[in-house]
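Of the protein chains in this complex, one is absent; all others appear in place.
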Amino acid sequence: MQGLIDRLTALLNDGTVARVLGWKKGDMPYNPEPAIFNSAEELKDFVYDGFCGANLSKMMIEATKLEGKTAVCLKPCDTYSFNQLIREHRVNRDNAYIIGVGCRGKLDIEKIKKDAKGITEISGTELDGQEKVTIKTIYGDKEINYTDALLGRCHVCKGKEHMIADETWGESKDTADQERFEEVQKLEAMTAEERFEFFKNELSKCIRCNACRNVCPACSCRKCVFDNTKFDAQQKANVDSFEEKMFHIIRAFHVAGRCTDCGECSRVCPEGIPLHLFNRKFIKDIDKYYGEFQAGKDPEAQSPLTDFTFEDIEPGERG
Amino acid sequence: MTKQEIEKNVELIREISGCDPYKCMRCGKCSGSCPSFNEMDIKPHQFASYIINGNVEELVSSKSLWKCLSCFACIERCPRNVEPGKLIDAARQLVERERGGDHLQAEDIPELLNEDVPQQLLVSAYRRYRR
Amino acid sequence: MSVNENGEFRPLIVAFCCNWCSYAGADLAGSSRLSYPADVKIIRVPCSGRVNPMFILRAFERGADGVIICGCHPGDCHYSTGNYYARRRMTLLFSMLDYIGVENGRTRVEWCSAAEGAKFSKTMNEFCEKIASLGKNVRLGDLRCKD
Amino acid sequence: MQRIGVFVCHCGSNIAATVDVKKVVELVRYEPGVVFADDYMYMCSEAGQEKIIEAIKENKLTGLVICSCSPRMHEKTFRACAEKAGLNPYMVEIANIREQCSWIHKDREEATEKAVILARAAIAKVNLNTPLQEGESPVIKRALVIGGGIAGIQTALDIADAGYPVDIVEREPSIGGRMSQFDKTFPTLDCASCILTPKMVEVNQHPNITLYTYSEVEGVAGYVGNFEVQIKKKARSVDMAACTGCGECQAKCPLGKMGKIPSEFDRGLKNRPAIYMPFAQAVPAVPVIDRENCTYFKTGKCGVCAKICPSKAINYEQEDEIVTEKYGAIVVATGFDIINLDKYGEYAYNESPDVITSIELERLMNAAGPTGGHLERMSDHKQPKDIVFIQCVGSRCDDEKGKPYCSKVCCMYTAKHAMLIKDHWPDTNVTVFYIDVRTPGKNFDEFYRRAVEQYHVNYIKGQVGKVIPQPDGSLMVQGVDLLDNKQIMKKTDMVVLAAAIEPNKGVRKIATMLTASIDNNDFLTEAHAKLRPVESPTAGIFLSGMAQGPKDIPETVSQAGAAAVKVVGLLAKDKLKTNPCTAKCDPMFCNGCSTCANVCPYGAITYEDQLVRGPGVNETRRVAIVNNALCQGCGACTTACPSGAMDLQGFSNRQITTEVDAICQ
Partner (left out) sequence: MYKISLKDLDTLFREIAGNNELILPVKKAGQINFGAYEEGVETDLINKSVKSPKDAFFPQFETLYNVKKTITPADELADGEEAANTKIRTKLSIEMEGLKDKDFVIFGMRACDVKGVEVLDNVFLSDPVDSFYKARRDHGIIVALACKEPEESCFCTVFGVDPADPTKAKADVATWIVGEDLYWKAVTEKGEKLTESVKSALTDADEAAVESEKANITSIMDKLPNTKLSLEGWGAGKTDEKFNSELWGKIYNPCLGCGTCTFVCPTCQCYDIKDYTTKDGIQRYRCWDSCMYSDFTLMAGGQNRTSQLQRFRQRFMHKLVYYPDRYDGMFSCVGCGRCVDKCPQSLNIVKVIKAFDKEEKGGAV
């Protein structure tokens, strides 16, 4: 990590960049927050470890509007989002200096907390850290395999390549050990009643906090349809009904063909709803019906929903 | 036959044959194709109108009923998909069913064979009943 | 949704019809007196590509039992491509509705030209039957729209 | 808040018989925004409109809902009516309670209830309507006619005579179309080429007409008044300017003598060289090289034509050329062909050369045809003594068996053929198997009766079931005489099939490019079957000839003239009012993401860095701009836009949502 800080310091000092967008040490061992560093001095609080899961691409929308270049640390999967934002003219590439940081998968604190309460110290989460993560708590010490504590999305890792970067730092690891569409397939294999129960159960927890939407790098609308008056759809009520399903379907639909499957929605949901199951269903359908497509891989590629062929499958048909 | 019986039979013929006699435009292509035309008292192109007009009794007691070879020439060529061959076959089914041959078994066939019954009929009856 | 005095279920069906084809098709069905159930209520849109998935979900939220989108046959779009985009959108949306466990068949897309009055009527009759067989839209209605 | 007036039309008894009009008035009165509601016998009548105007003035109405027939019928009428009373015409909405309610429902209560709901949806929408202003777009004063048959020729001549430049695109090397293949025409028995050729020549010489023969339309962009069309001029391999049409080349082409390439013009009854003019009177009188068959193009050897051409017009290097031209109006006159007869094995068309189609008979009887006008059997070149005509081959069939429609012209041309044969060769025995003889038209039935009464043509009501070629070269026809209730087995020398006609295969591609709609049978759809029969529903596209439906020559010519008048009417305008129901972007919400531009079929959306100011916003950013002259109001962009920044005026998101709500209440 010191190497990265040194490099960032150099970039700031030689004027290549005016600021750095990275992660700042938290007040607990596991809660670093995204932050902008304006000087080499401020960089002393910079951190990059297994808890830096946040995808910083979306913050570049505002950051690249600022004077001068902003250096941003992007993990391999974050670069897909950044590419997608370039395609949609949402970030100014000229004002971005991308450091492709290495990644060996990011940690899910909820998984760690499951049997570790009162955490005071965690070690072994650095990029070059150990296979095991050691957790000290006021109730005693715990140990967990790094791979067992990974975020769900890391199990379907898109690979260790950065799709876009001005320079890279650190080694990456492809942490995929699951089929990407396994969960979706499992649901598809259920009966309609079972599926309805599953989603009803999960979505009944939704508190309409909009964290999934606000964190999503594809949901970058200046003002969401659910917040503006254009559709008369701005409702904050969560009633045990279709309403939040409608919200989640539209949320996923609006990013269909643009969603890079970065998994931020599921990561941030305070109620642990597997929101990526909506997005990934669309991705699976798109792949199946219109040919494989990975948003953010190629910033020039036409999105499947703004494209068509004459022979497309008819709605309702199962291909 | 009472009016209800006639209606029932007409409906039955339509159901068994799956054909709509009202589609017939009286072009006569069926009669122009039929190898048994001269043997028949009611000609193929008349089948539809007999059914439409409810003259089922005449139709089922006609010679034509047993003269149709089920060669399917009319079915093949009918431009309107009225398919007189299927209509007459359905009329025959009507008779066969009334004779109580509701569930025709393979072993019953030899008994039923006689000169007047075309083999085709047995085959098609067999096929239909075993479905 | 409504239930008439005989206690018979009468579905509520919203049909989004493209102004250039199926809306005219519906007119033709009308002038040819090809009837279909009064349960179908048509909303005129300039193109099937104008139909936002939000409209469909909104209809369900407000208590519709079925939603059908009618547009020009592929290749015949008045605006050349609108129905192609609609086709992709609706394919994905319908698949998603199926995925979350909504009965298959509450949604439908039909391509129906201005000349196909008979097809329009036939489609609507079929769709009404289908929805009637599926019954009341329980899974999709907003609770507040309950009678 | 709007002040809405609701007007419910009885339409005589058309609506009032099934819908309780009074009850509708009574119920819609309480809808939000409604301040006035009334009914009238005929809302569209002068008196009805007066009533509306009066109500607007008296009640200071700001919006109207007319519950009546389809908006496709009278929306314009009521908009004009509103305008007369000083109201913006786009403050009018129609609730379609006739076509979509009273005409299809029988139960009065049910129909009334639905009418109220439809009215409610329209009222909810009007509450959100805003006045819209029509824009203007210039009209390019040039027309395009696709197809150079008699329909296209007549349309082009009429437009050109009115003083407007017009281009004809014809796929074949010469204009003339089907009519040039005919021998005589019914019911006057004029020689087809005698009346067609002068028109072809006139087209060629007309200063306002440009001919693109051996050319195809490749792409169409734009909209009424402003089409941009790409025309592919296929390489002719002959320099049009240099060629004198002397015909030396086709006479000397080695392939002509070997005779292996069937002549399309003579329906394969004769062969042609690789460099050829389809027929002697071809316009332009310039041959083309059929590159697929030409020895030079296949092997690089030969080159006879280039060597002997006195004016050095042969150019093997010529390439396809794309010409882009702008037009204000386009006429589709792509004509027809006859169906493929492979499906009808019973007529032995593919088995015996003596079973021919009527159009082949036309060539056989034509003095310029393969036999020099001598009627002979293709098998043994003997003159047939007995001829059987079979009607309705593939016409009037159930869907999968053929065409469901009547081809309309067969009865008449068969009578013509029968008569001509009897006239030339009175000994010939002519039999016609028919289902019905259809002769509506001036002097048509008289014509048919002449065939029977004067020429004793044997008309048999009944169809032929099978044609069986005999070992002796004759044909056995098995048919029926329905009136005698007898089956007929008849030996004959020649069988002529009245094959169903169908729209030219190419029309599908053209219709797609023009976004003109076609019906199940690929005939182009009219804007209104009765009232706008020569217009396509797509503005600026007009229909002429068989492309729209089966018709004979006089009908084709009159339709061609009608289409020309519509075109001239359009071109005579300097500016067109544009549809104000265009997309509009709200820069406050626009992300500048380009998604909308990706789906816009008209390229109407561009992006601009714009200063956006609003609550909490004061920055220059990329936003979408809609060009109102280009936007046609399809709304594809509005659905693609994730934030709802892009909206369609007249069909806005909130308007549609509110309609949904009103219906689902």
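Here the chain labels run A, B, C and D in written order, and each chain numbers its own residues starting at 1.
To be clear about the criterion, a contact is a pair of C-beta atoms (placed from the backbone, for glycine too) under 8 Å apart; a residue touches a chain by one contact, two chains touch by 3 or more.
The model shown is predicted, which means the values in this text are computed figures rather than measured ones.
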### Query
Which listed residue (A:G3, A:G68, A:G118 or A:G291) would be found touching the missing chain in the intact complex?
A:G118
### Message
I'm checking contacts with the chain that's been left out. Which of A:N95, A:T147, A:T168 or A:N210 qualifies?
### Response
A:N210
### Summary
Residues of chain A touching the missing chain are 26-28, 31-36, 41-42, 54, 59, 117-120, 137-139, 201-202, 204-205, 207-211, 213-215, 223, 227-228, 234-239, 267-268, 270-273
### Query
If the missing chain were put back, which residues of chain D would it touch?
26, 29-30, 34, 614-617, 661, 665
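Everything that follows uses one rule, which is that only the chains that are shown with their structure count from here on.
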### Query
Where the centres are mean C-alpha positions, what is the separation of chain C from chain D, in Å?
29
#### Entry: Computed distance of Cα centres, chain D from chain A, in Å
54
### Message
Could you pull out the residues of chain C that touch at least 2 other chains?
### Response
52-54, 58, 75, 81, 85, 89
### Task
Enumerate the residues of chain B that touch no fewer than two other chains.
none
### Query
Inside the complex, what are the residues of chain C that reach chain D?
12, 14, 19-21, 23-24, 26-27, 29-31, 33-36, 38, 41-47, 49-55, 58-59, 62-64, 72, 75-82, 85-86, 89, 113-116, 121, 145
### Message
Quick check: in the complex, which residue numbers of chain D touch chain A?
### Response
586, 588-595, 598-599, 607, 619, 622, 640, 642-645, 647, 653-654, 657-658
### Message
Show me the residue ranges of chain C that touch chain A in the complex, using the header's touch definition.
### Response
52-54, 57-58, 60-61, 74-75, 81, 84-85, 87-104, 107-109, 139-144
